[in-house]
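Note that one protein chain of the assembly has been removed; the remaining protein chains are unaltered in position.
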Amino acid sequence: MTALPVLRPSRWAPLAALLTTSVLLTACGSGDGGSGGGSGRPKSGGTLTFAVGSDAGCVDPQQVGSNDTIYSVRQTVDSLTDQDPATGRIVPWLAKSWDINSDATRFTFHLRSGVTFSDGSALTAQVVKDNFDAVPKLGALGTLAEGYLSGVQSTTVVDPLTVKVTFKQPNTQFLQATSTHTLGIESSASVRKTPQQKCSDGIVGSGPFVLKQYVQNQSITLAKRTGYAWGSALWSKKGEAYLDKLVFKVVPEAGVRAGSLQSGQVDAISSVGKANEVALKGGQVALQRRANPGVVFGLGLNNARPLLKDARVRQAIQVAVDRSQIADTVFPTGTRPATSVLAHTTPDYSDLSSDLSTDTAKAKSLLDQAGWQAGGDGIRTKDGKRLSLTITWFPNSATNQPALELVQQQLKAVGIDVVLKQLQVTQFATTLQSGDFDVVWGNVTRSDPDILRSSFSTRLGNFYHLPASSLDTALSGQAAATDTAKRGKLVAEAQRLLVQNAYYVPVVELQTQLGVSKKVHDLAFDSGSRVQLHDTWIG
Amino acid sequence: MSQSLVDGTDDTDETADAADAAETALGLARPPVAGPASGPGRRADVRRVLRFLVRRPGLLLSVAVVVLVVLASFRPDLFTSQDPLKGVPSRNFRGPSGGHWFGTDELGRDVFSRVVHGAQLSLKATLIAVLVAFVVGGLLGVVAGFVGRWVDDVLMRFVDVLLSIPALFLSLALVTALGYGTVKVAVAVGIASVASFARVARAEVLRVRQAVFVEASRSCGARWYSVLGRHVLPNAAGPVVVLATLDFGSSILAVSALSFLGYGAPPPAPEWGTLISDGRNYLANAWWLTALPGLAIAATVLATNRIARALDGEWSRQR
Partner (left out) sequence: MRRYVIKRLAQAVGVLWAAYTVSFLVLDFLPGDPVTAMAGAGMDSGQVDPAQLAALRHEYGFDKPVLVQYAEYLGRAVRGDFGDAVSSGRPVTSVIGDALPQTLQLTGAALLLAVVLGGGLAMVATYTSRRWLRQLLLSLPPLGVSVPTFWVGLLLVETFSFRLHWFPAFGNDGLRGLVLPALTLAVPTGAQVAQVLAKSLLTALDQAYVETARAKGAGRRRVHLRHALRNASLPALTVVGLLVGQLIAGSVVVETVFSRDGLGRVTAAAVTAQDIPLVQGVVVFGALIFVATNLIVDLVYPLLDPRIVVASDRRASFA
């Protein structure tokens, strides 16, 4: 699942000693030059119609994890900080400055004055406290937000515009977390609603756009917030956004999205796979790409299932998958096959490609050793049981189904039967939490290696039901490590353990690719490869 | 969509007169069809069938299409040697050509082979659907017509209710309850057309029951089951069989619509509706992925409808 916001280590001075300093992401525009160029003078007004592939069934930024919906709901809230997508630097937004104590347990934010929510209420330290107090109680969809605040001791109001967040242990990731949509600040009235109400009715934020209408599975309409004057330090336009209106239409078929962009019915589309690149190239369309850091797309194995408890079966799956074939056939040009559990753009990534090369002979011998004998129909059996796995997937990207059909073919070649089971995007969180799956197809976008801890530590959610092991020690160790080199070593150790034990089968890195009409200018990626539409204009 | 109000009025062939079309307005009030031919005149029958067909090229073509489709569903290897489930990924999105009649799909699989192998799944689903409708509907109709009185009233009210719910909605409700899959979709489609079978069966049973020879055998003291088995059922079967042929076409449409909506077998199964639905993702760059499988569905439905009409009207008139 293309969930989750980006966390990138910051170079901001007080944290410099604590964090890795790598700054890795660079936007790679397409050969067409992209739409980033500012030809002509920017002008205000107009409507941007953006076709996305799916709807997460929720319009609360704190709970949404799916990119297609983040594109829209991100525009309704501001965060305390923002992160420069080019350098990874954390810059002011709602907080004009902040102080962090030496062991990264106390974060004090000094808020901007004069900020109001779209219901007229003012942004105060109390509102921020209300948000941070409520986030851990969000439930199923809020696990990500909770993770950012895990170990929080208290949030206190120092004065009306100063708020202090204290953690029980060092929490080096927190400053960056405040730049994400997940910790976007909502009005106190919104925070008091139930998570489900926030999802279906939307929330009141202070962002450059305001939610006007949400029709589930169909559309999200936003209007410009008049009088907006507290944009991120990164934005080039001061004050209100250029565009009057944003309309996000849910168009599930990639082919229809592509055709509508070509015919000019929409101005931008999400999730362009390889298949539609040729059709979209040239003409009045530019393709914009950006690699996503974090946990790569892969097979999230349920390690508690009897079949998958056997490491040899997991390892066989891992070497049976032909990653290059999948990356080359289905995904946007330039997409890399996975070479670790982390994408290569994540800090402290280590290259484990030698362990992840395709080797069907090895896969077969591993399965033989595990006692799975080749059966009559090509599927292996053991004690009368067929070697069959169900991969649960969610239609949040057009590339999912063809990628999984290839995985299905590749696993069949070594005698593993795969059933593909499609669920609704809205069922993602509940599926993971219920544990009722063999394998889940997904990814997590985040630029801090701490995502490994959120995903695989048995001390947190442990959705993949890993057994407790030395992996936990490594994961917890890197979170508390204040020394860059030491942290890097522990992260490398964790990746090695994950790949060696094949707890999660990495397949391909995610590269976000949007199709944007050339009349749209300055449609920019934010640090999480989602879009920032404040500076966008049509001309 | 899934219900056709009237049978086909395909008048492209030479002998059929458009005026004949007026004969069977709603498809439910058909003229009686004589019982199945049997016995001595078999050779004459064969000749007559041939003459009948030759004078109707459209019908002949329809029979050929149906034969091919049925053949494809039993022996797909006669038509294609390519693997429907596995292709060469590097040779994806090739347009129709001599090597790949229907082109290749996103994973380099041969689309023609997928359509041919898909015939099996789609035809199986259609057969199940028609069978469910035929058996359940026929049973309801026969019981209602034969027993009569309050049983008739109750059953026919129930049938009215089924008719009042749009067929697709009824199928969707059943899919919601049963879950996804080829067979479940087929059952859902079958149940949705139970009502029309029940009506026709009942009407025929009532008609035959009152016929002179049935009255006669009853007055001779024959048991009810022998009356039912020997006289009523064989003579009432004709129109129900015609309806089944007709229902075949609309069931193909209904089954493929449900698999198009995503309620059929999971990938990589090449159900016809699923093929078109998958092709939708590539509408902008590969028209053949949607256009050609759709052509297969349309041709099959058109052919079965044409045959149904021939069975219904023209053939019986000929005799």
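The chains carry the letters A and B, assigned in the order they are written, with residues numbered from 1 in each.
In the analysis below, contacts are C-beta pairs under 8 Å (C-beta built on N, C-alpha and C of every residue); 3 or more make two chains touch, one makes a residue touch a chain.
What you see is a predicted model; the values in this text were computed from it and never measured.
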| item | value |
| --- | --- |
| From A:L48, A:I100 or A:A429, residue that would touch the chain that is not displayed | A:A429 |
| Residue touching the undisplayed chain, where the options are A:K249, A:K274, A:R290 or A:R487 | A:K249 |
| Given B:A72, B:V142, B:L174 or B:V205, the one touching the chain that is not displayed | B:L174 |
| Among B:P96, B:G148, B:G181 or B:G262, the residue in touch with the chain that has been omitted | B:G262 |
| Candidate in contact with the missing chain, chosen from A:G205, A:G259 or A:G442 | A:G259 |
| Residue, one of B:V208, B:L283 or B:L311, that touches the chain absent here | B:L283 |
| Contact set of chain B toward the excluded chain (per top definition) | 1, 3-6, 8-12, 18-19, 21-26, 156-158, 160-162, 164-170, 172-179, 249-250, 253, 256-257, 260-263, 273, 276-277, 279-280, 283-284, 287, 290-291, 294, 297-298, 301-302, 305-306, 309 |
| Interface residues of chain A (partner: the chain not displayed) | 51, 57-58, 139-141, 194-197, 199-200, 215-219, 249-253, 256, 259-260, 262-265, 424, 426-427, 429-431, 433-434 |
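Definition applied: only the chains that are shown with their structure count from here on.
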| item | value |
| --- | --- |
| Chain A and chain B, separation of their C-alpha mean positions in angstrom | 48 |
| Contact set on chain A toward chain B in their complex | 253-256, 258-259, 262, 273, 275-276, 278-280, 325, 328-330, 398, 401-402, 404-406, 408-409, 419-422 |
| In the complex, chain B residues that touch chain A | 85-86, 89-90, 92-93, 106-108, 262, 266-268, 278-286 |
